[in-house]
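Notes for the one structure printed next.
Omission of a single protein chain aside, the complex is shown with its protein chains in their original locations.
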Amino acid sequence: MSELDSLYQELILDHSKRRVGFGLTDELVGVATSHQHNPICGDDITLRVHVEGDVVRDVTWEGAGCAISQASASMLASLVAEEDGMSRAEASALVEGFREALRSRGTKPLDEEIFSDAAALSGVSRYTARVKCAMLAWVAFEDALARA
Amino acid sequence: MSELDSLYQELILDHSKRRVGFGLTDELVGVATSHQHNPICGDDITLRVHVEGDVVRDVTWEGAGCAISQASASMLASLVAEEDGMSRAEASALVEGFREALRSRGTKPLDEEIFSDAAALSGVSRYTARVKCAMLAWVAFEDALARA
Amino acid sequence: MTSAPSTTALDPQTVRGDFPILATRIGDSPLVYLDSGATSQKPQAVIDAEVAFLTGSNAAVHRGAHTLAADATELYEDARAVVAGFVGAEPEQLVWTSGATAGLNLVAYAIGNATLGRGGAEARRFALAPGDEIVVTETEHHANLIPWQELAFRTGAVLRHIPVQDDGMLDLEAAASVIGDRTRVVAFPHVSNVLGIVNPVAELVALARAAGALTVLDACQSAPHLALDLPALDVDLAVFSGHKMLGPYGIGGLYGRSDVLEALPPFLTGGSMITTVTLDEASYLPPPQRFEAGTQPVSQAIGLAAAVRYLDEVGMDAVHAHERLLERRLRDGLRSVDGIRLLGDAPAGVDRVALSAFDVDGVHAHDVGQFLDARGIAVRVGHHCAQPLHRRFGLTASVRASASLFTTEDEIDTFLDAVSGVRGYFGVGR
Partner (left out) sequence: MTSAPSTTALDPQTVRGDFPILATRIGDSPLVYLDSGATSQKPQAVIDAEVAFLTGSNAAVHRGAHTLAADATELYEDARAVVAGFVGAEPEQLVWTSGATAGLNLVAYAIGNATLGRGGAEARRFALAPGDEIVVTETEHHANLIPWQELAFRTGAVLRHIPVQDDGMLDLEAAASVIGDRTRVVAFPHVSNVLGIVNPVAELVALARAAGALTVLDACQSAPHLALDLPALDVDLAVFSGHKMLGPYGIGGLYGRSDVLEALPPFLTGGSMITTVTLDEASYLPPPQRFEAGTQPVSQAIGLAAAVRYLDEVGMDAVHAHERLLERRLRDGLRSVDGIRLLGDAPAGVDRVALSAFDVDGVHAHDVGQFLDARGIAVRVGHHCAQPLHRRFGLTASVRASASLFTTEDEIDTFLDAVSGVRGYFGVGR
């Protein structure tokens, strides 16, 4: 597998087109929205999280960006859907773990057990200029949680 | 003669103390004054020229500065006194010739026949940082002539 | 110019030997540097000039009587004369800045200061009244846009713009109606850093002059590529950046007509730009020193002089001719790739520099850049500090390839070949 292929794995290209969670839900009680923007490339994301009590119900999003950023948002949404009912604390820990791995310059891969499809983003951490692309949705998720 | 001695010739040190023309005359008809300032060292000179018709009568001055600038003013005043009655055109030519020599980086010495004691300032032209010191009085002279 | 324009054609292979970074490999591939529009690479002569200065003559300029200081001052002022000559100007018409952005801010703030009553009677001609108009273009780099926005906010002036056509040409008819009685400043790029088109300076200057407006030219993207004669272009002020024209970072030039610079109040204040200072007030030196507060980028000025000497030796006409060849190959090639949309696809015959920004249908610019990088090809992706222009073309980002005097036709072909594989790799199209 070439270096480029390890960055753009099938799973990533696939998610970047499938875009799980694309399309914002309505604003209800317990729903909070975050808008994030990458000033370098002009990409942006609007991400909405639905929390009931301590339970994160779902993530939906809209936005435009590169394959990495789109795949990352899609993978995050599908992870939240799979986990079905993660707590705020679990969600925060996920974001922290993701951030740490992405900033590790290839030294800390993402655990597939925990991150599911998103573990395919491990390779991004060796491309420091692309870390922001992968982080965009997760930062939005963190921010929206804090508001929800 | 060391390099330094060729810059600070006896004649120069002597003029820097004797200061021919030091002390401004009264402002009369045909008298004009120029104030010049060297922003690098803070030195300044106030130089007054007395012109009758087309004839430059005398130069007087006041000011503080280094040995080169004081000597140069003194030598200019004594040159004008010696020449006794130079025309404006002659005066302008003198300033031009002086400037050219001083900017020549040692390639065009001042002719003693023309510049009298001031010819001792030839050595200054090799010290680009000091050219302004030697020029100060002559620039003031040129400026005052234009106003007289 | 320090030498007669070269009439011999440029041989990029010879030139390449002068640029040490070109020996770099990116993974298994040789570096194909097509990002000169962002920053240029430096020939050895520039590096050597700076190192020679720092190890042999370094000292504060205009401030000491000692030998090193005198040597440094001479080298520094010679550098000014050389760089001024490169753009057709006199030394006292060239103000050192830390770059084009700093130069444009200098002009905008100096006008702001004049508006607040600084600079005395001479400066009154620059003062803006609420409702006065500043005109820019829709193609502006942020550096030639935001300083004017801020000036407008601070003074009550109104910012207007000349629109750009679908083909990347400025709409001169619209310009004639935008520029009018209330116009006080017209600021525009010689060459846009996204479109690569050489704008019609004479026409815009004529409109501005008729309105009595000050003209400010952003020459960042022309200075490295064309023979420039700023006085002949008849603009009032112009800026360029050293790092885009083979020179060091941290140095640039502001050219000004003498009467304009002489009347403009200072911007940055501090040491070396004053005559007399008391605790309460200061009086200022004439230009260019009036605009050069504090310790200047001395080694960088000397490095920039080495850069323009190098360009002059190659010959700016030869540089432009070579880059025109590259430019045609680049654009013709891109046009023939499926799913590519060129930004600013002006009619043939329009003068340009070798720079093309484009969109790949279905693939984000960032991904295109990454794909090219894996083949050693360095391009710029994003909005290139021109968000309004991208919005005008319905995009947030594009890919930009920009060549330089050392770019070869083979490199252009390598690039085109890679671009034609992008959509396939990302599984879009066909």
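For reference, chains read A, B and C in written order, and residue numbers begin at 1 within each chain.
By definition in this document, contacts are C-beta pairs under 8 Å (C-beta built on N, C-alpha and C of every residue); 3 or more make two chains touch, one makes a residue touch a chain.
Please read all numbers here as calculations on a predicted model, not as lab measurements.
Undergrad: Using the whole complex, pick out the displayed chains that touch the missing one.
TA: A, B, C
Undergrad: Which one, C:Leu94, C:Ala378 or C:Ile412, makes contact with the chain that was left out?
TA: From the options C:Leu94, C:Ala378 or C:Ile412, the contact with the absent chain belongs to C:Ala378.
Undergrad: Which of these touches the unseen chain: C:Gly131, C:Gly212 or C:Gly271?
TA: The one listed residue touching the chain not shown is C:Gly271.
Undergrad: In the whole complex, not just what's shown, which of C:Val298, C:Leu343 or C:Val422 touches the removed chain?
TA: C:Val298
Undergrad: Looking at the whole complex, which of C:Thr73, C:Thr101 or C:Gln289 touches the chain that is not displayed?
TA: That would be C:Thr101, which touches the missing chain.
Undergrad: Please give every residue of chain B in contact with the chain that is not shown.
TA: The missing chain touches chain B at positions 2-4, 7-8, 13, 17, 40-44, 64-68, 127, 130, 133.
Undergrad: In terms of residues, what is the contact footprint of the unshown chain on chain A?
TA: Against the left-out chain, chain A lists 37, 39-40, 127-130.
Undergrad: What chain C residues would touch the chain not displayed?
TA: 20-21, 24, 26-27, 31, 33, 35, 38-39, 41-42, 47, 50-51, 54-56, 58-60, 63-69, 98-102, 104-105, 109, 113, 116-118, 136, 138, 141-143, 145-147, 149-150, 153-154, 159, 161, 241, 243, 248-251, 266-272, 274, 276-282, 293-300, 366, 369-370, 372-373, 377-382, 385, 387-388, 391
Keep in mind that, in the parts below, only the chains that are shown with their structure count from here on.
Undergrad: Which pairing of chains gives the most C-beta pairs in contact?
TA: The chain pair with the largest number of C-beta contacts is A-C.
Undergrad: Can you work out the whole-Å distance between the CA centroids of chain A and chain B?
TA: The separation of the two C-alpha centroids amounts to 78 Å.
Undergrad: With chain centres defined as C-alpha means, what is the inter-centre distance between chain A and chain C in Å?
TA: Comparing mean C-alpha positions, chain C is 38 Å from chain A.
Undergrad: Which chain B residues sit where two or more other chains touch them?
TA: Within chain B, no residue touches at least two other chains.
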